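Structure record follows, encoded as structure tokens.
Left out: one protein chain. Kept in place: all the others.
Up next is chain A:
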Amino acid sequence: MNQPKKFSGATTVWLFKMAWRDGKASFNKLGLFMASIVLGIAAVVSIQSFSENLKSNIAVQSKSLMGSDFKIDSNKAPNEVVMTIMDSLGGYNAREINFPSMAAFPNKEGTKFVQVRGIEGGFPFYGELETEPVNAAKTYQSNQSALVDATVMLQLNLKVGDSIKIGAISLPIAGALKSVPGSNAVFSTVAPPVVIPFEFIEASGLVQTGSRLDYEFYFVADPNTDLAALNKSIGKRLDAEEADLDIHTSTSQRLGRRYDNFGRFLNLVAFIALLLGCVGIASAIHIYIKEKLRSVALLKCLGATKRQTFLIYLIQIAVVGFLGGIIGSILGIILQQLFPVLLEGLLPVDVEITLVPNAIFMGVLLGLFMSVLFALYPLIGTLYISPLQALRIEEKSNPQSLKAGIFVLMGIFAFIFLFSYWLLKDLRYALAFVVGLVITFSILAGIAHVFMKAIKRFFPYSWGFIPRTSLLNLYRPQNQTLILVLAIGVGSFLISTLYFSKDLLLVQANMEAQENTANIILLDVQTGQQEDVAKTIKANNHQVIDNIPIVTMRMHSIGGKLVNAIKEDSTSTINRWVLNHEFRTTYRDKLIDSETLEQGEFTSKADGLDAIPISVSDNLSRDAKLEIGDEIVFNVQGVLIKTVVGSIRTVDWSRMQLNFTVLFPTGVLESAPQFRVLTTQVPDERASATLQQQLVSQFPNISVLDLRQILSVIENLLNKIGWIINFMAFFSILTGIIVLLGAVRTSKHQRIKESVLMRTIGAKSRQILKMIALEYIYLGILGSLTGIILSLVSSQLLALWIFETPFSPSVIPFVVLFPGITILVLVIGLTNNLSVIKKPPLQVLRRETN
């Protein structure tokens, strides 16, 4: 007997031809699938590409960022060893002392908390001091004048020639400082830079006990110098003398990493948009393939193999994904041009945008791969369809292989996990992201299922015909309830989470005008000044809320082992910051509101004890590997004090008040060199300005921090970041709308058939319209409300477990998002179905069949 040949003669070219023939007739539907992923891809590519550009710009401009090839810095005056090392390097080319201080502007009766930078030599050697007038940068040293931050000049209406008073000195202003190498935009907002000639630092009289001085020595290296090797050879020696060597490349790498983290977070937001689009694809392909099953059966009848029919549709999806990837990548490249504008003031360098081939390649690959992956499960359906269905026999279709389904699902999760790992570079975070995603999607899908079951079970038979029928539509065969609830729910969840998290962050920083809550902090108050400062505060009708002593010290030994020896010990697990840190400690006889005793016993007064029982914060105990009973010897400005860890406290660092890692009992440090921090509360800005002016003129060394100003800086910063996150979330929302459109359009045919039938048996346009409107209102309400409530619950949990703060959620998601999204769903649903009402039934049916 003749057996048929094993393989069909149809070529791969024919498969592509069939995919094209079939695809072009379904162009509208495939176009929507493509649109679902285009925005997600655009978002991912734009972020990825911009991050790469930023990183390479930071690397290229690394010298300009530092202003030199390398620098040695320390927060104490360099000792002989450090000076010798610097001499061996050929001596520094420029030096700087900087510190935060109050500046007064006598002509304007204004004061400002600024970062004073006293510079000697030709710094910066790379990049430039941008000033207005331009030559002020070159002449300020010889003219013995100051350069003042341009924003401060604008705020206080200062002109060139006005004077600035810093401590005991008064200098004319030579120009407005627009940018200075090494200046951080965010920090500059809190303490704007003021550049003065180096020789005036000493004369200002502000270099004294408790001053937070930073000494920096800038070097220009020979172009052939191996900076990394230099760092290796002298880094440790400098470390031992509490000085640091910073080379321009490591500074730019550190900076790059910081921005990279933010970029990764934004990438995740973008990735969510892409995932949402993929859920849309999976759902739309499901309906699309269902419509194609009869054609598949027929092709099989005519002799096509399972593989061939499967491949025809796989090719279609792959091509759509590939095109989506290309279009998305192009859009992403265009979009990244917006980022420098959106991130204005937050970027350390001017970013020159160039094409990043990696990002484009990733975008195209992502489009192709994710479309295929998410379409695979519905596509597998083509393998199981029997050719018998081409005849009139309505055979029960074979259940799709459970194994194949699980396999595809595992593939999807594995991909999401790997991709998020690639983005986050942290296994735990990637896992948490996937788990969070699964939980969110599962809850939304679960609620949609429960809702459908609940309608079935408790169906309101007593309702009128129209609301009853529209409710019925939510669980009819091929309903769109699940996908619409997912699309609407995830969109609403994302947007409202953004609102709630911003609330959470602001609550952390917020200070209500409560009585006895300090909003002015006076730093660097010398012990001898405290009474006079308190008098000035009281004379202005304010209360001194806190008067906290501060004693600076460093760790000398831990558990009997010298800190220098620990630094040398490569096996030590003690965090390095502990060994180099200058601790600002205080002493008091009780714990305060922000502190909770975790272990041991708090000693309020230490009398005649050999080792002083101190209290350490939980983060210090973790980083320094300290336990109750461990011995620490502190070097308090030359005097060694033996202490023992008596208790461990948790500290709520998020509170805007002074908190300490190391707390001494009373009776020990009272006679040590110290300075004070006083706090008070002022009712308004005018009172704050008056107090600041009086304090600065009487006590030039004191720095005054107005917490409300800092809060407004934080708020501005959060708003800026929030705006960027909103911008990224916007992609999710747009994708959600496209998925919604896709879902509505794919179910349109069935809806039209039903509506035509309704019209044929006498339903009026109004009735059909009401029916459709009600169905979308049900879906809109269910999806958006579920998303918002889910987000509220997760934000509440975040507040409870992570931020440990009471959380009063914004009402915006409820009063704006909830009705807004519901109306949007309604409008999309109605506009897509208007043709049903406008045209005669037969015409509609014929056109839809075509």
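In this section, a residue touches a chain if its C-beta (ideal position, glycine included) is under 8 Å from a C-beta of that chain, and two chains touch if they have at least 3 such contacts; residues count from 1.
Basically, contacts and distances are computed from a predicted model.
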Note to self: Suppose you had to identify the omitted chain by its UniProt name; would it be "Ubiquinone biosynthesis protein UbiU", "ABC transporter ATP-binding protein", "Elongation factor P" or "Manganese catalase family protein"?
What the structure shows: "ABC transporter ATP-binding protein"
Note to self: Can you say which of A:S56, A:S163 or A:S295 touches the chain missing from this structure?
What the structure shows: A:S295
Next item on the list: Among A:R257, A:K306 or A:K764, choose the residue that contacts the chain missing from this document, as touch is defined above.
Entry: A:K306
Checklist line | Per the touch definition above, residue among A:V60, A:A77, A:A168 or A:L391 touching the missing chain | finding: A:L391
Checklist line | Absent-chain interface as seen on chain A, which is shown | finding: 1-11, 14, 17-18, 21-22, 24-26, 294-295, 298-308, 386-388, 390-393, 395, 849-850
